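All protein chains of the complex are present and in place, except for one that has been dropped.
Labels run A, B, C, D and E following the written order; every chain starts at residue 1.
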Amino acid sequence: LPETAERTAVPGVATGLAVTGLGGDVLFIEANTAPATGETGGGGGGGGLTLTGQLGDVMKESAQIALSYVRAHADELGLDATAVDRLSRRVHLHVPAGAVPKDGPSAGVTMVTALTSLATGRAVRSDVAMTGEVTLNGRVLPIGGVKQKLLAAQRAGVTTVFIPQRNEPDLDDVPVEVLEALTVHPVADVRDILALALEPAVPSGNDAHSTAA
Amino acid sequence: LPETAERTAVPGVATGLAVTGLGGDVLFIEANTAPATGETGGGGGGGGLTLTGQLGDVMKESAQIALSYVRAHADELGLDATAVDRLSRRVHLHVPAGAVPKDGPSAGVTMVTALTSLATGRAVRSDVAMTGEVTLNGRVLPIGGVKQKLLAAQRAGVTTVFIPQRNEPDLDDVPVEVLEALTVHPVADVRDILALALEPAVPSGNDAHSTAA
Amino acid sequence: LPETAERTAVPGVATGLAVTGLGGDVLFIEANTAPATGETGGGGGGGGLTLTGQLGDVMKESAQIALSYVRAHADELGLDATAVDRLSRRVHLHVPAGAVPKDGPSAGVTMVTALTSLATGRAVRSDVAMTGEVTLNGRVLPIGGVKQKLLAAQRAGVTTVFIPQRNEPDLDDVPVEVLEALTVHPVADVRDILALALEPAVPSGNDAHSTAA
Amino acid sequence: LPETAERTAVPGVATGLAVTGLGGDVLFIEANTAPATGETGGGGGGGGLTLTGQLGDVMKESAQIALSYVRAHADELGLDATAVDRLSRRVHLHVPAGAVPKDGPSAGVTMVTALTSLATGRAVRSDVAMTGEVTLNGRVLPIGGVKQKLLAAQRAGVTTVFIPQRNEPDLDDVPVEVLEALTVHPVADVRDILALALEPAVPSGNDAHSTAA
Amino acid sequence: LPETAERTAVPGVATGLAVTGLGGDVLFIEANTAPATGETGGGGGGGGLTLTGQLGDVMKESAQIALSYVRAHADELGLDATAVDRLSRRVHLHVPAGAVPKDGPSAGVTMVTALTSLATGRAVRSDVAMTGEVTLNGRVLPIGGVKQKLLAAQRAGVTTVFIPQRNEPDLDDVPVEVLEALTVHPVADVRDILALALEPAVPSGNDAHSTAA
Partner (left out) sequence: LPETAERTAVPGVATGLAVTGLGGDVLFIEANTAPATGETGGGGGGGGLTLTGQLGDVMKESAQIALSYVRAHADELGLDATAVDRLSRRVHLHVPAGAVPKDGPSAGVTMVTALTSLATGRAVRSDVAMTGEVTLNGRVLPIGGVKQKLLAAQRAGVTTVFIPQRNEPDLDDVPVEVLEALTVHPVADVRDILALALEPAVPSGNDAHSTAA
């Protein structure tokens, strides 16, 4: 699965699933932040959020919710001081392709995963994709387009997909050969995604941020 | 009552009641804030308010009113220094579902309750729902849709509902079996809601914020 | 007169008069501010103004004018250091009901009165209502709807009403029984309102802010 | 001349001239600023400008130009340290009546005069009115409506009027009885207005700001 | 040439050339900045740019480009510490007349010249006018209306005009008597304008800013 492997090779990138005019497609959520340099700060100001990728109002709000969730639940998510510090800087979240308008709340869980990956330096597994609205407490709410999204996941070579628990009935409409090719995890809390989707931490002698391909 | 119990399991969430195109429904007000980390601050800036959930102008103003009320009346509400400190940070208030536009002043008391819960670390009782506009001094003003809201409360398994005192005459139109299933408290001051709707404080050895399900 | 008594029981609230689609009505201007807590400040930023109540452009400007007037004339108004300090914080001014659009300059004197009440901790007399545009120097300019406003004042149980001096000729159109029920003070300077409308200061052993009903 | 005398009794107010739908009229430019109180500042932020009176884009720019002119030319204008300090705070400039939209560049010289009066504590002479666009260097550019404006000045009881030098030919169209009632000064530099329009400084034992009627 | 001489008598003003509905005209770019006074600053904030004169989007961007160019190339332009300090404050750039909308990139070189004049305290020669778009590196790009602009320069009594090198072919359309009255310098770098257009520095005993007529 070359595309998702290349894209998720560095911490801060997670694979989402979208409904487009032509069915479904995978989409990548990219997050980064720059080390502070002196008083002016390398990444801009303090603690803000830069959003790019022609995101609509609802999707911009999803990004704010995802960042607030990770910041407020840092302890529960097991973030250490280095991770908390990374998220306390200005964060930039981008969703390629840059010229394609995108909207809706269903990238919420993918944004939480990308931000947690950025904070911890643990890359996201390249064989995993996910879809689901997230609340300020990490609950996963139902979304639309499950069938098209699972078809797109299979086409992209993904093998594990997280969907909202309340979308489990939608699996009845998914072709059996697609379901056989995928491991589908219905989840009610985004922590169940984080527990499985992040790769193990790199031993501390290595700097995970500088080993990207 | 699984849904409201799950949603209100953590401090910072209160159950409101809304009129929708299809009758009434319960709605959850979620509030959180992140601990400050160094100089840049974990939650953004100082003392501001982030609002998400596709809120209209009136509902955004309700959130500002609710936050000002709780901050200005911290002494009267019995907030200790830790609680005041939590509210002095940037607060994020979200109303799922993220893609559904919402407006109107009737979530005011629910916002006050969610913010007080966030500040004190005392969860909101999961069998309680509420509706009412709130003023900058905590007075509860009348709202519309009492009948549909009480029907929705009953359907959601809620047993105690707070309504504005000046809406008491609207109870005449509510079916008797709904009124029998609910304890309805007409109130004129939001402190009468807070006195009953918040669960007792967790003994100080426990950190209420990290025991959520 | 229960409504105005309850609403003006705490410092920071003054009773105004408005023309509505259905004649006239009383309207309450509520002001508050939160004590600073540490560096971030409890009420937001430094010295700004939060306005809610679906106020139009002209009414928002009235609030800015009222706040600038009181801040710039603190000495003349006899504000002590505590009062000046309260107004140097972020002030929130709200005009219920939250969903009703309001506009026009005629609440200017009411805003000055509410802010002075907030600053001094002296409540506004509940039997007093007022209407009039205010300038940056406290002059009271004429407004419209004197007849409807006086009728509304009487209906609300108010007994003393301040109107702009240049509106004195409009009293000819007010029914005699209304004029008999009211003491009407035409004024040219807002200080003439403040001198009569504020209740005496509470002796300094009591904290006026925490004895509200 | 009661109206202009009352309005210009305090420093910070100057009398301008406007063309309205009904001919010409006098208009008052009011400026104030509040002493700083502690770190948050009494008047808001540092050095900014609050504008009210339903001013259009061009008139708002005039106010910015006027303030920049006075601040940048403080030495030439003979402002002492106290005066410079007053203008370094947030300044509020208001043009009553609050609900009447106003626009155009011709209040520029009046704004410079009001701001210089505010800074120095020297009131503006109540028998003086003025009109003219001002540049960033204090040059006075021509405006429209000279005839209507002089008629309005006479009606208001003003006896001295400043107009732009390049508007001198327009005096041919002004009725001779108006010209006889007025002393008209065509000027090319706003300093020629300031030299005549400001009253002498109050001896330093008195505080000019607290002796207003 | 009275008009340009009066207008450019003080540092910070340069004469540009514009195409209007009635042919061409001279236009003056005025720049100023106020000394800092204490912590709040006399000119507003730190390093920003205030723009007035009803400028369109393109012309506003020209001003930002001009300011960035001068700040980034201070060393090459020979600005001393005093000059650099002046440009590090908030700068106000105004283009009279205040009510006339203006747009386009061709005032770029004039803005660079006005800002360099402001920074150095060296006035711009009153017999010089200029037109040309400027890039962030000081290159001069071609503009339109050369013929009308040169006619306007001659009418205004200007004797030296700078145009973009790539506009040299447009001189073929200019009447020979206009070309005989003017010295036209085609330039590719704005530094070639600065080298000729600024008057010599005033000996350091005099303060150039306070000797303006």
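FYI, a contact is a pair of C-beta atoms (placed from the backbone, for glycine too) under 8 Å apart; a residue touches a chain by one contact, two chains touch by 3 or more.
Everything numeric here is computed off the predicted structure, so don't read it as measured data.
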item	value
Where the missing chain makes contact, among the chains that are shown	A, E
Contacting the left-out chain in the complete assembly, out of A:Thr33, A:Thr113 or A:Gln154	A:Thr33
Selected from E:Leu51, E:Ala74 or E:Val124 as touching the chain missing from the view	E:Ala74
Touching the absent chain when the full complex is considered, from E:Ser62, E:Thr113, E:Thr131 or E:Gln148	E:Ser62
Sole residue of A:Thr20, A:Thr52 or A:Thr82 that reaches the chain not shown, by the stated touch rule	A:Thr52
Touch residues of chain A, complete complex, unshown partner	6-7, 10, 12-13, 28, 30-35, 37-45, 50, 52-54, 92, 94, 96-99, 209-210, 212
Touching residues on chain E - with respect to the absent chain	36, 41, 45-48, 57-58, 61-62, 64-65, 68-69, 71-72, 74-76, 84-85, 87-89, 104-105, 108, 133, 135-137, 139, 141, 188
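The rule we apply is simple: only the chains that are shown with their structure count from here on.
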item	value
Topological distance between chain A and chain E, in contact steps	4
Minimal step count in the chain contact network, chain C to chain D	1
Chain A and chain D: spacing of chain centres that average the CA atoms, whole Å	59
Inter-centroid spacing, chain C versus chain A (mean Cα positions, whole Å)	51
Residues of chain E engaged with two or more neighbouring chains	none
Chain contact graph, described as a line, ring, star, complete graph or other shape	line
Every chain pair in contact, whichever chains are involved	A-B, B-C, C-D, D-E
